[in-house]
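Here the complex is missing a single protein chain, while all its other protein chains stay put.
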Amino acid sequence: MEKVDENKERAENKENEENKESKQNRETSERNRIVIPIGPQHPSLKEPSSFIITLEGEKVVDAVIGVGYVHRGIEKACESRTYIQNLYLIERVCGICSHTHSTAFCQGIEELAGITIPRRAAYIRVIVAELERLHSHLLWLGVAAHEIGFDTLFMYSWRDREKVLDVLAEICGNRVNYGINTIGGVRRDIDSEMMQDTLKMADYLEGQLKYYLDLVMTDKVLSARLVGIGKLSREDALKFGVVGPVARAAGIMDDIRIIEPYAAYDEIPVNPVTDTHADVFGRTVVRIKEMLESLEIIRYSVKNIPDGDIAVKAPRRIPAGEVISRTEAPRGENIHYIRSNGTDMPDRVRIRAPSQANWQGMRHMLQGQYLADIPITIAAIDPCYSCTDRAIVVNSESGTEIMDWQGLRQYSIEWYKKRGIDVSLVKMPERKFYA
Amino acid sequence: MQAEQEIVDRLCEEFPFLKGRVHVQRQKRIFTGHLVKEEFEQVIRYLHNNMGFYKANHVVGTDEGENLGFIYLLSNKEGIMLALKEIAPKSDPKINSMTCIYPSLERHERELVDLFGAEVQGLPEGPSYPLPDGWPKGNYPLRKEWKPEYFDKNTMTYNPPDAGNDKGKR
Partner (left out) sequence: MKLLEKAINWATRKSPWIIHYNSGSCNGCDIETIDALTPRFDLERIGIIQQGSPRHADILICTGAVTIQTRDRLKQIYDQMPEPKYVIAVGTCACSGGIFDGCYCVMGGVDSVIPVDVYVPGCAVRPEAIISAVQKLLDTIGESKKKRDSNAKSLADSMNNNNLTRGMKNNTENNAENNGQDGGDLCAS
């Protein structure tokens, strides 16, 4: 507790200093400020969002972030659908971490109804959750590599991701939105053939991941693009309440699987992965190491899965009450608040997805960065992929210029090339594993 | 359960008005009853300054009939989550922003403005979130009396049928 206060104080002091500094500079700088609205992004992957970025020369002085382009009104719709219908709706809050959302929702309902799911079902939930983490992190790795112009790694990691999707499709029957959870357990059992395939995939992936980790840790060009970018210190991370890999990269052990074990995590050993870099590099390393940890969890659960039923019967009407359910999504802590009123429809459902928490620190991360570092900084919290939308560069002197996300990405790659850092020239070292 | 009970005891000792209005729901979960603005602010400040609830995870808005409820989810290092509830009448839905002590709440409180029509005083300026541009004023979609059926998305207007035949939920 004391530590937290101390940290806070330090952070505040720093802020005051910064304020003083900026006041002095304000006079001179106001004249050559440029405001750039970016977006609303077309995110090939995640939520569209818009940024209004104020530049001074090439440095970012402020960033205003607007999200909400895919606000669909799911929470209201939940109130007029039954619990079972809602399960499938909530799974589609996000196509990438669908399993986490449906797990959190099911857990909440099960708690309200007072049912305990069979152990086997809990283990299956864990296996699918970890497979999901693998595919999400691999996806992120590819996206981040793409943003810095390292398309080789992009293609590599997405190819490996297919292996994970194959296993997911085999276990759940679908590549995305698995639909395996149900209130009271899971819908499909896992057989020995599936387990064999899962273990085979784990062995293959382990080799690949170690290879990527090695690459990221040793390559000088990559570290030139990643180290020191998008800093969010431990104090600030606590202040802005960021979660998941972003917090863990700042040295905060914030993992719901350990803090508040759910499903079968109370029996499965989970080693926390943290890092002290507190920048994009740290986030990359944390994610890769987390994947290795996920493989261990998968191996353990496949070996130790108990026999038995996979689901118990759940009532259609859920007794009145309220519940807060938490899970660890690939992007961090996911919170569901559910209130029931005794009917077969919930009274209120509130979903706090992890990205929502991470946006909070974004503004801080962007301040003081070069324009060229914006794409990777934004990508590093894992919110969105690219933007085919136009961004308008408003320059008070030369009028209006048009630029899009792709343009910004290109600009960033060229900017670094001019300084002798060309990621696309990075040679993938010899590797021992090949599909 | 001991740590949770200790927190409850300490709170009740400090704030006599909390007696009987705060309970441990289960392990790592503490719920309070609905507090009015003045009570709420004392408690949240105390929790932040003296009891190590360093992190505000979220604010949940709820519709309590005549009133609006706001559930602040706070957590401490041990992962104990405390749901602190505030209440304000719909006729005068003013609450004070807690971003001064928990900067992480900014976006969540902004949502309350758009979706519930709460007036959050002291919220830093910024773009509205998450409703689309051009959303008609005075329409708060997450209030219970607002029904999506009556909302015309093309003209962006809300046309409820005449009062009287508007019976209950669908």
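Which chain is which? They are A and B, in the order written, and residues in each are numbered from 1.
Everything below uses one rule, namely that a residue touches a chain if its C-beta (ideal position, glycine included) is under 8 Å from a C-beta of that chain, and two chains touch if they have at least 3 such contacts.
Everything numeric here is computed off the predicted structure, so don't read it as measured data.
The absent chain, not drawn in this view, touches the displayed chains A, B throughout the complex. Here the missing chain is touched by one residue of A:Glu58, A:Asp166 or A:Asp309, and it is A:Asp166. Touching residues on subunit B toward the chain that is not drawn are 131-133, 135, 141, 148, 151, 153, 156. Against the chain not shown here, subunit A presents residues 40, 42-46, 48, 68-74, 76-77, 88-89, 92-96, 98, 139, 142, 154-155, 158-159, 162-163, 166, 169-170, 173-177, 197, 201, 385-389, 404-407.
FYI, only the chains that are shown with their structure count from here on.
The mean-CA centres of subunit A and subunit B are about 26 angstrom from one another, to the nearest whole unit. Every residue of subunit A that touches subunit B in the complex is listed here, in rising order: 1, 4-5, 8, 64, 66-68, 71, 73, 75-77, 80, 111, 238-241, 256, 259-260, 322, 324, 326, 333, 335, 337, 339, 348, 350, 352, 356-357, 359-360.
Residue ranges on subunit B touching subunit A, taken from their complex, read 26, 28-29, 31, 49, 51-52, 54-58, 60-63, 71, 73, 76-79, 81, 83, 102-104, 106-108, 126-127, 129-132, 141-142, 148, 169-170.
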